[in-house]
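Take this structure, written in structure tokens, and hold onto it; I'll ask about it next.
One protein chain is absent from this view; the other protein chains keep their places.
Moving on, here comes chain A:
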Amino acid sequence: MQMDTREVACGAIFVVTAALFAYGTVDLPMGSSIRMGPGYFPLMLAAILGVLGFVILLKGFGREQSPIGGIPWRGLLFILAGPIIFGLTVRGLGLAPAIALVAAIATLASSKATPVLIAAIVVGLVAFCVIVFSYGLGLPYALIGPWVAPLVPGV
């Protein structure tokens, strides 16, 4: 049996997501159509999403495979890690080190990253952001956070 994996996967993802949202409304009061409770509208939407997903899934059968193209695994890993690392470190390490970390991690996402390039991008971006965001726009975040402040003389 021929099937288009992309379409089937897409439909399946929508169906599963719909089921999860529907499950999320279990504890919410439904109310009536006159006075809709918090669960009424979301459950309706989840049902619609489920049906749409199911249609997409069914249509995927008996069709030729659609091209999906390459997946940049390396990029996916490092790019998604960027904001998470920033979130984990911006309070503790401070703004400047957090920017340096994100810049380094993001550059690693490219297959063309070399140590020199990473260093150049890190230095350039930290300098630019500190000047623009801290001094220019006056964002109220410590440049050097409490985790490293004791190690830096003069802070």
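Before moving on, here are some points about what is shown:
Just so it is clear, a contact is a pair of C-beta atoms (placed from the backbone, for glycine too) under 8 Å apart; a residue touches a chain by one contact, two chains touch by 3 or more; residues count from 1.
Note that in this section contacts and distances are computed from a predicted model.
The subunit not displayed here is recorded in UniProt as "Tripartite tricarboxylate transporter permease", chosen from "NADH-quinone oxidoreductase subunit K", "MoaD/ThiS family protein", "Ferredoxin--NAD+ reductase" or "Tripartite tricarboxylate transporter permease". When the omitted chain is restored, the residue from A:M3, A:A19 or A:L52 that touches it is A:L52.
In the complete complex, the residue from A:L93, A:A106 or A:L143 that touches the missing chain is A:A106.
Of the listed residues A:I84, A:A119 or A:V152, the one in contact with the hidden chain in the full complex is A:I84.
The set of chain A residues touching the chain not shown comprises 6-7, 9-10, 13-14, 17, 21, 24-25, 28-29, 32-39, 41-42, 45-46, 48-49, 52-53, 55-56, 59, 66, 68-72, 75-76, 79-84, 86-88, 90-91, 95, 98-99, 102-103, 106-107, 109-113, 117, 121, 125, 129, 133, 137, 139, 141.
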